[in-house]
Each structure stands twice: as C-alpha cells, then as structure tokens.
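One structure is given below, represented as structure tokens, and several questions about it will come after.
Of the protein chains in this complex, all but one are displayed in their positions.
For reference, chains read A, B and C in written order, and residue numbers begin at 1 within each chain.
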Amino acid sequence: MTEITLVQAVNLALARAMEADRSVVVLGEDVGKDGGVFRATDGLLARFGEARVLDTPLAEAAIAGLSVGLAAQGFRPVAEIQFTGFIYPAIDQMVNHASRLRTRTRGRLTCPMVLRSPCGGGIHAPEHHSESPEAMFAHVPGLRVVIPSSPARAYGLLLAAIRDPDPVVFLEPTRLYRAVKEDVADDGQALPLDRAFVLRDGTDLTLVTWGAMVTETLAAADTLAAEGVDSEVIDLATLKPLDADTLLASVTKTGRCVIVHEAPLTGGFGAEVAARLAERALTSLLAPIERVTGYDIVMPLPRLEHHDMPGEARILAAARRALAYQ
Amino acid sequence: MTEITLVQAVNLALARAMEADRSVVVLGEDVGKDGGVFRATDGLLARFGEARVLDTPLAEAAIAGLSVGLAAQGFRPVAEIQFTGFIYPAIDQMVNHASRLRTRTRGRLTCPMVLRSPCGGGIHAPEHHSESPEAMFAHVPGLRVVIPSSPARAYGLLLAAIRDPDPVVFLEPTRLYRAVKEDVADDGQALPLDRAFVLRDGTDLTLVTWGAMVTETLAAADTLAAEGVDSEVIDLATLKPLDADTLLASVTKTGRCVIVHEAPLTGGFGAEVAARLAERALTSLLAPIERVTGYDIVMPLPRLEHHDMPGEARILAAARRALAYQ
Amino acid sequence: MNTVARFAADPAELIRLYRAMVLTRTFDAKAIALQRTGRLGTYASSLGQEAVSVGLASAMRADDVLVPSFREHGAQLWRGATPLELLLYWGGDERGNSFAAAAQDFPNSVPVGSHAPHAAGVALAFKLRGEPRAAVCVFGDGATSKGDVAEALNIAGVWKLPVVFVINNNRWAISVPVERQTAAHTLAQKSIAAGIPGEQIDGNDVIAVRDVVARALTKARAGGGPGWIEALTYRLGDHTTADDASRYRDDATVSPHWADEPVARLRSHLVEIGAWHREDEERLLAELGAMIDSAVSEYLATPPQASSTIFDFTYAALPKDLAMQRAAALGEST
Partner (left out) sequence: MNTVARFAADPAELIRLYRAMVLTRTFDAKAIALQRTGRLGTYASSLGQEAVSVGLASAMRADDVLVPSFREHGAQLWRGATPLELLLYWGGDERGNSFAAAAQDFPNSVPVGSHAPHAAGVALAFKLRGEPRAAVCVFGDGATSKGDVAEALNIAGVWKLPVVFVINNNRWAISVPVERQTAAHTLAQKSIAAGIPGEQIDGNDVIAVRDVVARALTKARAGGGPGWIEALTYRLGDHTTADDASRYRDDATVSPHWADEPVARLRSHLVEIGAWHREDEERLLAELGAMIDSAVSEYLATPPQASSTIFDFTYAALPKDLAMQRAAALGEST
C-alpha cells in the first residue's frame, strides 16, 4: 500500500492492466515520452515499449476509430483524448461504430475499448479545457460511462473498464488528479461497473453526485452533520448503466434528494437521476428534488469559472431548502 | 392557403426566408440540383442561383464550420446535414464554436446559423438513418433546439430559427415529412422559439412529447377521450430553451404526466422534463411521472425498429397506469 | 501494370472473375426488383462497378480483412458472404452482418468514410502482432472529402500500416460529380499529402484492379506501407433505390459509359480468346439466376428475429437497468 493521487492511480491501473494482458495497448497524443500532459501514462513507454504505447498524430476522430479497429481485432486499446474539450470529434466513432459494432454484427465483432479523458473545470485551464460532457455519452446505448472521484475508485474502475468487453468512456476529473492522496493497494482488484458508491450513510437527506463535485458534496455533508443533519452521499461513478437501485433505496429512506453536478443543468445527467426518482420513488419524496449544477452557460474563462461551478454554499442552500420543506 | 406536407413547408419557409433576406444561404450535400434527398430544398437552386444554394463536398464537420465562418460575417447560413446519423461529426463545431462564439467574444462575433437535419425512425431506412440525438444538442449552452411536428409549425419555426441571432439545431422528423397535409399560409409569420404548443386541452392527464411521437400521442389522447379521459397534449417543439411554464401550468392542473419520445430513455430529453416537474410541481403530482421512450438500445434495423419505437399501445398503457394511480 | 499478371493468362481464372461479376450483377438486379416490390429496404446498386469490387476481393487473401463502404456486394460475395446474408442486411435484419465465412470482415459502413480509421486500426493490429496480413478499405470518390479518410491515411503513412485504400470512383456522390467534390485532378494524388504513393487505374478492367491491388497488398504485408488506389469506374444506375438520378444527370451523360462497362468487356475478351461461348453464358445465367432465386426464397421465408434480440446484443451481458426494460417490453408485446 502506498499513498497515491488519482492520476497516479490511473497510471498504476494502466501499468497493471498492461502487465497482465498483452492485448492492452495505450494510444493518444503525447502519451509516450511525455507520459501524457497530466502524466497519467508516465513511464509506460519505457516499461512496455513503442509497440504498446503509441503517440498518435493529432487526430481525435482517428484515435477513436483506430481503437475500434484494434478492438475488433481482439486488442484492448485504452485511448486518451487529451482533454474532453477535444473529445467531440470522437463522438461520431463512439456513437456510430464503437457502441454498436456488437449489435450490428450480432456479436460477431465487439469493441472492448476505453476512451479516457480528463474532464471538468476548476484548474484555471485555458478555453475548452474544462468541459463536462458526460451526459452526451450517457445517452448513447452500448456505451458505458464511468467517472471516478478517488484514487482507489480510479484504480478499480479503470481496471474494470479495461477488462470490460464493451466500450467505456472513462472521464477523469482534472481537479481531483492531485487533490488528495490515499492508500491504494496495487492488487489488480477491479470494482464493479454497475454499482454506485455510498460514501456516507445517512437518513435525513440524499446527496447524489459524481466526479469533482464529490468533494464539495462531502464537505457540505460534514457541515450539515455538524448541525445534526445526517445525510447520505452517493457517488454515482458508473453513470451508464445507471445503478437505480442504490438511488432508490437511499431516497426511499431519506425522502429528500439533492443532485449535484458540474455540467450545465438542462439535459445534464442529474435530470436522469431526478426522472428515475420521480418515476419510482415519488411517494417517498418529502420535498422537491433539487439540482445544484453548472448553469446553462458556456464554461466561463478561469477568472469567473468559480461563479459557474457549484460550491459548498450552493449545495448547502439547496440541502436546507429540501430539509426545511414540509 | 394551400395544403402542403411538412417537407413542403420547410421548402416554403426556406424560399420565403431567402426571398426576404439576401444574407440567407442554403448549403449541404445534394441541396442543389437534386433539391435535397427529401426535396426540402427543391427548386431553390433554380430560383436563387448557385451563389445562394451550395452543394458542398461530402464533409459534415466542414459544413458546420463553414456556416460558423459565414455567420460570423453576417450571413444566415441554413446548413443541411443529410440525416442525423451523420450529424455527429458536426457536433464539435456546434459545441466548441457555434454555441460560444458570442460569449467568447463578448458579443463581437455572433453565429446566426441553422443546422437542419432529418431525424427519427419509422421509414424503414438503412442503418444510421433513424437517429434521434436531440438530447445531445439540448444539453449544449448557447444552442437552440427545435423539432417541428406539423407543416404549419415547421414553416413558422423554421422562419423563426433562420431569423434568430443565435445558432439553432432544427431537426425534422422524416416520418412526418409526407404523413399529413395541412393548410399553411405563406405569410412569413414566424412562431416563437420559446413556447411549447398545447395541441389539446385537458384536465385529467398531461402528455408531453415532440417530433414524430406527436402523432402517436394524439392518437392515444383520442382513444382516451373515447373512454372519457380528458388529456392535455403538449408538443414541446422548442426543446431548448425549455418552456417550463407551459409544462408546469399543465401538470399543476392535471397532476399526472406521461412523457413520450423516440430517443433512448437514459439521458433523453424526457428526463429533463421529468426533472423540472419533480423540482417545481412535486406537490401537484398525483402519480409517478411515466416516460414512454425508445429503449436504451441501438436503433434496430427496419425489420424490428417498430419494437423500439413507442406506439399508441405503450403510451396508453403508461397513461392508464398514471390515471389509475391513487 | 509493368508485366501482365499470371492469372490474366489463365482462362479458368478469368472465368472465375467473370462469374463473380455476373453473380454480383444478377444479385443486384434481383435486389432492385425486391425493393421495387416492397420486399427489401433501400438498396445501393453496384451496376457498372463490379470490376472494382470483384477485382479487389480476388486480390485479397482469406485472412486479410475487408473494411467496405456499402456498395461492395461483389467483394462481399467473393469473400464468402452469402446472397442470403446480403439480402437480410438490405432487408433490415442484423443477421445479414454475420458473415460466417468472413468472420473478421467489417460490416458495411454507411457513414461515409468513417470506416477508414477502422481499417488503419485493423492494420495496426496485424503490425503489432507481426502477422503478414493486410486490411483493404474501400470507399467512394465522395468519401475522399471526409476528414476521417485524411486522418486515417496520414496515420497509415507515418506508421507504415499494412492497409490498402481503394477508391471506388464512380464519378458521383449522389448528385455531386467528382469535379465538384475536389479540385484535385486525380483522387490518386491525394495520398501525396500523407507521403504515400497513389495509383490511378481503370476500374472497369478487373484484371488491372486485381493485379494492382494484389501488388499493393503484397507490399503492405511485407511492411512496405499502405497503398492508395483510385479505380476509375462509373455509376450506371441511381445512387440507391431511393434516388432518382434523372433529376441531376441525363441519359446523354450516362450512356457513353455503357461502352466501358466491365462485365461485357471481360466477356468479349473471353469470347475473343475462345474461352467463352453462348452456351456458357446461358448456362451461367441460368445457374446464377437459380442460385439467387433460391437465396431470395430463403430470404422471404426467413422469419424476423425475436423482438427480444433488439436488447440482447447491446452489451456482452444485459445490465440490470436494460434487463428491466427488456422485461417490460416483452411483457407488453405478449
């Protein structure tokens, strides 16, 4: 066990997967000698060689498309898109090919690939470096969408994503890359891809979130705890397929729910969470379902981005409204 | 007044807009001599000439990107993507540029463009010709998303979209292109882009839908009416920005809501509708919010597509569940 | 061709190629007839382009991989896809992509050009495994305007991937003639952008197609890098059964091209060298007609897949969330 950051956990999982399975290859822009702009692939080239760690030309559509071809041939490509702001040209390949190769061919060809990309804001990055497009991918049948929020979950979920027989979009919150360190055992243990994580048990209120917002949400839960409010915090983590059971169990218990995400409100994945509850937990609801999210605006440049990103104050305000509701 | 189909209404609105404003130009694959594969641009080349009706090379990303450049220069490009299955390569331009040119430049440059595309299934089309990706665009700040469901609404909404100072994604349900004819006055009257259409007033149940599903939903409403159930049918039409008021007013009145759309369930725009209600109409809800949608599967090839597309039977079943709920 | 290929001197081999082209055309005519009578979906005819399709397929080894667009019926049939499978596919049944006999070939790519990166990926797989195999990617003239193709070509070049790109240049992208698609005098020259040699060949000469593609494949398998071949042919029919080409081109434009069409051309060569006679032709037409007819009856007699199959291939294992949808769906439809 060593204390490592989230980005180190990603690196550790990649190395472990490549060690265990020769069909795992890493490709993307600057993933080789440079080790990735965030160092997620640091050391992999030296350890596994140029045949398994490929610096690609600058072409996102092709990075995804190459991965489809590799995967159809039995490789397990782990492709990196340098930032999610540059993942959009890869959507065509993910929607029209990766996600449906299996069903189009009735299982003759499959697409066990992982598309990794750093996501989210809060690191004062340049334009187009702070996007949260998870909802776009979570709407696509045949894809899995995973967002880790801790080193241990990053390690276990990435291993699972690489071993999964279907395409996985794996989004890594840049803000968490080096935010905390935790002990992660490099034991090759994968985590399930269809289970949300209950980070904190509670009975008064359910806080549902994922990615970098887990930090703010847990902070809010602490503040509420100090006031005697016992809130349950769920890290959805595996957005697609959605683990509705964990959600429903929690809200059925607490009756109050606040959903927190960084992406814009309208059409964000929080809408799906709220919709599931409105369908299957309506009678348990003691208060309106609140969503605390980025606004329906383009991510501002760094000087104002904090006005868009939900923080503890907004989460607390929503939580208090939900708790006060009679 | 003449009786015309939806696709003729699109053609009429394009001609009217081009007649009225020299800055309106039409571009896309086969929009010229061929008049578009659905004839939406039929006759425009002959009438307005090659300088205003441009057959582009086969390149969707560039079609959207050219439009951004034209729009920034004061033109009002109306670009056609031949089918929504081929719109994915244009997403990067719509998200990273069209939607944010105004805010990035604090209003110095703007992007008054329309991206038209035939959408949806039910016409036994080949693979990739039956997609319903509206939710992906409705999540993008700075875009408008419009889906007409009748000739008159197609005419008025397309005129509005072309005149709007911001980028609009305008999705036309192929299944409705020639399904019905109705009298449409070519009066140049635009319809508002922020108002849902109440197609039928009712007090017992609210049915919310858009696009081709409006037909099935109205049919279901008729069937229910014959049973003495008085349902209100809302055609959302302008998905983004969302007209929440019309939704809330209706559900506050009826207390029961069924949302119908063709796109897959998870992350579909129906989730946003349900989420709004769960936030702002909870106390009015007398029954769980039902969603009748395409399943979380890849659109099947034609032989089985009807098993995926919601039909009257599924809508009625959901409506009856909602009505029966105590 | 610097030297005449060996196979070209062997009448039996030429007859094999001829047979495959006639089979393709026979299938094509039947498919159109089925569509016109409402028994098949929208169909893309390869009328006049059979030599490109059959020529490239005949140049491939069984363990090479075909990554086609949607007009390569001739290549698919040569590689072992059955007429029944093709009918099922164009009839809207996913089982048509099962290709028992060409298990690694890709299904049609309807999104134009988007399959070019797949071919590069398949070729990369061969290279990484050190296998002497190659991928063949086919697309039309219009596809050469797509960024996907340029990206894949560039990567294939810098990584020296064993992939051969064949442009089935039928001069039209629906209503857009190739001269309005690009200012490049040839499509062959497009590979210069990627530092790859390009070749332009007569796509109505099945011997030339097979020979040139075979040489490119040999080079590619040996690590010599990718090939880029523009095969000049002509789309004699409508773009698809949903298209009405008379809206944008007249007979005067099209009819001269009938003189160059590949099937008649090879037939007259075979007749010239005394390898083909009227009875052979009659026998062949009868045989292939019967073969296609029986495939058609089999197709028409094939019941649709169970409705549950719309769910079952979405993921390797049905996620719980989707399993519930499946249960509800089957509940409703029973």
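What we mean here is this: a residue touches a chain if its C-beta (ideal position, glycine included) is under 8 Å from a C-beta of that chain, and two chains touch if they have at least 3 such contacts.
The model shown is predicted, which means the values in this text are computed figures rather than measured ones.
S.K.: Of A:40, A:59, A:72 or A:159, which sits in contact with the chain we cannot see?
M.R.: Of all options in A:40, A:59, A:72 or A:159, contact with the hidden chain holds for A:59.
S.K.: Out of C:72, C:85, C:105 or C:151, which is the one that touches the chain we can't see?
M.R.: Answering carefully, the residue with contact to the hidden chain is C:151.
S.K.: Which residue among A:1, A:226 or A:304 touches the omitted chain?
M.R.: A:304
S.K.: Of the residues B:67, B:174 or B:293, I need the one that contacts the missing chain.
M.R.: Going through B:67, B:174 or B:293 one by one, B:67 is the residue touching the chain not shown.
S.K.: Which parts of chain B are in contact with the chain that was left out?
M.R.: On the side of chain B, residues 25, 51-52, 56-57, 59, 61-62, 64-75, 77, 92-93, 96-97, 102-110, 141-142, 144, 164-166, 194, 241-245 touch the unshown chain.
S.K.: In the full complex, which bits of chain A touch the chain not displayed? Write them out.
M.R.: On the chain A side, contact with the omitted chain comes from 29-30, 32-35, 37, 55, 57-59, 61-62, 85-86, 89, 124-129, 265-266, 295-298, 300-305, 307-308, 313-314, 317.
S.K.: Need a quick check: the contact residues on chain C for the chain that isn't drawn.
M.R.: Residues 145-151, 154-155, 157-158, 160, 180-185, 189-196, 225 of chain C touch the chain that is not shown.
Here, only the chains that are shown with their structure count from here on.
S.K.: With chain centres defined as mean CA positions, report which chain is farthest from chain A.
M.R.: C
S.K.: Where the CA atoms of chain A average out and where those of chain C average out, how many Å apart are those spots?
M.R.: 40
S.K.: Report the inter-chain centroid distance for chain A and chain B in whole angstrom, where each centroid is the mean of the CA atoms.
M.R.: About 30 Å separates the centre of chain A from that of chain B.
S.K.: Approximately how many whole Å separate the CA-defined centres of chain B and chain C?
M.R.: Their C-alpha centroids are separated by 35 Å.
S.K.: For chain A, what residues touch not just one other chain but two or more?
M.R.: In chain A, 61, 92, 96, 103-104, 141-142, 241-242 touch at least two other chains.
S.K.: Quick check on chain C: which residues sit in contact with 2+ other chains?
M.R.: 94, 111, 147-148, 309, 314, 321-322
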